[in-house]
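In this view, the complex is presented without one of its protein chains, the others remaining in place.
Labels A, B and C are assigned to the chains in the order they are written; within every chain, residues are numbered from 1.
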Amino acid sequence: MIGSGKSGARSGLSSRVRRRVYRYIGIDGGAGATLLADLAGRNPYLQEVPVPRHADLLLIVEPISQKLVPAVITVARAIPYPVRVLIVGGTDTTSFTDVPLANLDALFPEAQRVSAFSCEQILQTVFDAHEWLDIHPPALSELEETIIQLPTARELATEPAVLSLGPLQAFTSGPLRLFLVCDGEQVLSTQVETGYASRGINHMLVQADWQQGLRLARQFDPLTPIAGQLVYVDALEHLQGWQPSIHVYRCRALALALERVQNTFWWLVRFARLLADSVLTQHSYQLARDLAALCSQLWQRPPEEWILPHHSAPGVRESKNTLAQLQRVLRSTAALQRYVERKRGLALRSRGIGILTVAQLKRSGIGQGPVYNASEHGRGDVQSRLVIRARDAVRDLQFAYDGIAELAAQPELDTDIQAVSWDIPIGETRTEVVGPRGTIELHLYHRERKEPDGPTQVVWKRPSVPLLMLLPELLAGQKLADAEVILASLDIAMVEVDG
Amino acid sequence: MSWFTSSGGPGLLPYLLVGAILFGIGVTGVLSQRNSLMILMSIEIIINAAILTLVAFWRFVRPDQFDAQVFVIIIVTIAAVEMASGLGLVLMVFRQRGNANVDEAKELKQ
Amino acid sequence: MSVFITPLFVVCVLLVGTYFIAVIEQLLRLGLRSIGIALTLPLANAIRLLYQEDLTPRGADFFLFRSAPFIALAVVSLVALVIPLGPTLIAFNPSIGLFYFIVLLSPFVVAITNAAWSQNSKEGLFATFRAAAYLISYEVPIGFAAIGPVMATQSLSTQRIVEVQAGLWFVVWQPLGLAIYLIAALFVSFRHPFDSALAGSELEGGAFAEYSGGRLLLFKIALAALFLLLMAMGVVLFFGGWQGPVLPGPLWFALKTFALSALVLWLAHFFPRLRHDQMLTLSWKILLPASLLNITLVGILTLTIPVGR
Partner (left out) sequence: MSSGLIEWLIFLSLAMIAIVTAAGMIITMSMYRAGLALMASFVALAGLFILLNADLLAAIQVMMNVGGMLVMVLFMVMMMMDPGGEMMWGMKRDMHMRGPGALSMHMPSGPPPPEEQEGQLDAGAMSDMDVQETEVGGHDMSDMEMGSMTPRQNYTMMVDMAMSTAQLPWAIVLGVVSALLLVILLILTPWPLAGIAPTQDASRVVGELLLSRYMIAFEGAALLILAGIAGAVLLAKRERSRVQTPPETKQRGEQP
């Protein structure tokens, strides 16, 4: 069958011409930013397009909240015939949730499904898309209307235009709707509408028991599962009064640092695509792919198995080769940092826009994270945020390199896996972990024993939330084209915001 | 040699007729339109009708003398200047009053 | 008979050239190693678009929306007439060939603004305004850059400009003019660093956001063809057109054109997409004074150095 699977190098020119090209538009319910960023550069025959009219394939990454469904249907209806749908999903959160998630199988009964979150799987499935059934998007029920407050005093008596961005847009990871009131190309004011990625994680955590909670905490921000899980693990251990060994502590810090770097790289890929800077895109994409490959085979057991309370950490695999690879990534990242700092073309587009002062950030309660550091050590504009993230990545990679070298030098210290006791004493605790977007803080309250036994109250401090609150202030007076670059430079994860 | 045809093709008169009709349309527009921009555009039609007649006269009366073409070029230039200053004026009126309708712009008289 | 054969020939040449422009683009994106994919991908893309449904959005200005791609294509075909492919191989050789070329570039922008405006969306309206602003900004520098060779040739005929360059290409003593011309050419053809009217990110596709299927394909062909023609005119103005030893004229011309296209596309890919106001600043504050300077220099050189003739 032509076009199915991978056409090998030996396939002739004529069959290549007849090979089918697929243009997809990706819908990210909040968990798929990395996956979609990766997929966009994988295969020239699978192309990402910016608008549904140019697409013939709809790629939906679950979970999709009920609030996002109208937007999904709108996109599906905007795709010209013939249209196919591929749903990527199968995360275990759906089984716990009380917040109704969209039932995509009912919406698009003809859609195909890929359960694994991997590009290879999607690529294998997608090239058979011409054999799938066409979908018939359901009709759209009435949309509720939002009233936008228009500013009164204007210089020209023209009417301001209200541009609606999103909820599906490429500037944040996850859906967010923005109403930009524009006077010509200038943004006058902004109205933010959130809640499109809401899955009620606090509610779910309270309903679940400790073990389920550990899995759920990975979903706090699906882009940073280790940070989310680690903060929960820390809280449990804190409540029990258990102290991890130095080795475990170090391994956790290592996994966390690598995750931060990976997040930074994938964010950089998306940001560079937004600027249409192909050099930066290629560079960062290559780095992200390399690091992802390296991380996937770094540990003897994957981190989600050993980042659990009372678990010991395993050693690292094939240390010589890994170290050499990591060294290469580190050097390449340093080159990237220099590129970001010095490139004139990039500075043209990123310098002097979206300036956040330290006072502004302090006022809205931001005292750490890359955005704050950019304002404290740099000018606080978009370029300084790029630079500070690149610097952080270099620092984290250096830390990881040293850590892995040390781990490889000494054999595993504590191999004993203690029996985990799920008997958590009554109490409350506060733990924090440095994620890629700033410090994630968790207040865990365990006031009474209940069935199933779990926390009675969970309060997260989400680093993205105050940034989102700052957005209207930040975007007012910016150019339309800049507004989106600024928004993207903040690296807001909507799943984290919406909870 | 007739006015109506010249070597089989259309002669002087058909072109002049087109010019006259365009002129009439332009006059109607100038007198009836409410928006000052539409009036400016109607004036453009009139100017173009004049240019058409000028070129037709050049072609059929003195094709060896290119002065007419020079005139046309200068007329086109002046028309562009007129458009630019007209637009500036309209923009100012619009900014002060929120629309550019001539029937409401009485203060220009004073 | 030639009335029918000439346009057919021009359109065929344009389509082939457009295909090669698409191949060059793919090569720059995928790298030189995947030349097989780069050669076939444009065709596969075109076939894919042909199979797609051709939608007209609700509330669109039906007539303008449907006709815009054809206007664009018609303009491009008309522009192509005055490009001399060889010593006698030119479809239409008026005495004002270069002027004709530059004049016909502005109706292309009208096609883009029609497409953007008729699609009944606010993003389209923004794209309309941007495209029109670019029209005003580039017309001046591209005209001034093209005046350099005209001053040296003392003719507006494209064929004559090529003939004069038999000894020395104009690029040798008008490099500034070439630079201005190439930047303005990227402007005119809505190419990468200057494509914010058609940008994917902030305007959600801009002018082509609502086009699909065959009409989108037509627009893409028209855009690539326009770029090709501008590069071809660049070769005519600065690189001696079909002049060259040993090989026949048309082949030289094709080689020079594609080499220039590849070079320009490669240089452009080092820049991120510019903001609209940066583009306007570039045009009015840098390109315009530079082109005036260029005219002065060329004037002095033409008068003093006999090689200029």
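Please note the rule applied: contacts are C-beta pairs under 8 Å (C-beta built on N, C-alpha and C of every residue); 3 or more make two chains touch, one makes a residue touch a chain.
Keep in mind the model is a prediction, meaning the values are calculated, not measured.
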Hidden-chain contact residue, picked from the options C:Q26, C:T128 or C:S283: C:T128
Candidates C:P94, C:G214, C:P250 or C:G299 - the one touching the absent chain: C:P94
Contact footprint on chain C, counting only the chain that is left out: 57-62, 64, 94-96, 99-100, 102-104, 106-107, 109-110, 113-114, 117-125, 128-129, 132, 135-136, 139, 156
Footprint left on chain B by the chain that the document does not show: 1, 3, 5-35, 37-38, 40-42, 44-45, 48, 51-52, 55-64, 66-67, 69-70, 72-74, 76-85, 87-92, 94, 96-100, 102-103
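Note that in this section only the chains that are shown with their structure count from here on.
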Centroid distance [mean C-alpha coordinates] between chain B and chain A, Å: 61
Where chain C touches two or more other chains, by residue: none
Of all residues in chain C, those that touch chain A in their complex: 26, 29-30, 34, 36-37, 39-41, 43-45, 47-48, 51-55, 122-123, 125-126, 129, 192, 195-196, 199-202, 204-205, 208-213, 216, 269-278
Residues of chain A defined as touching chain C within the complex: 13, 16-23, 44-45, 49-51, 53-54, 56, 80-82, 161-163, 170-171, 184-185, 274-280, 345-346, 348-349, 479-484
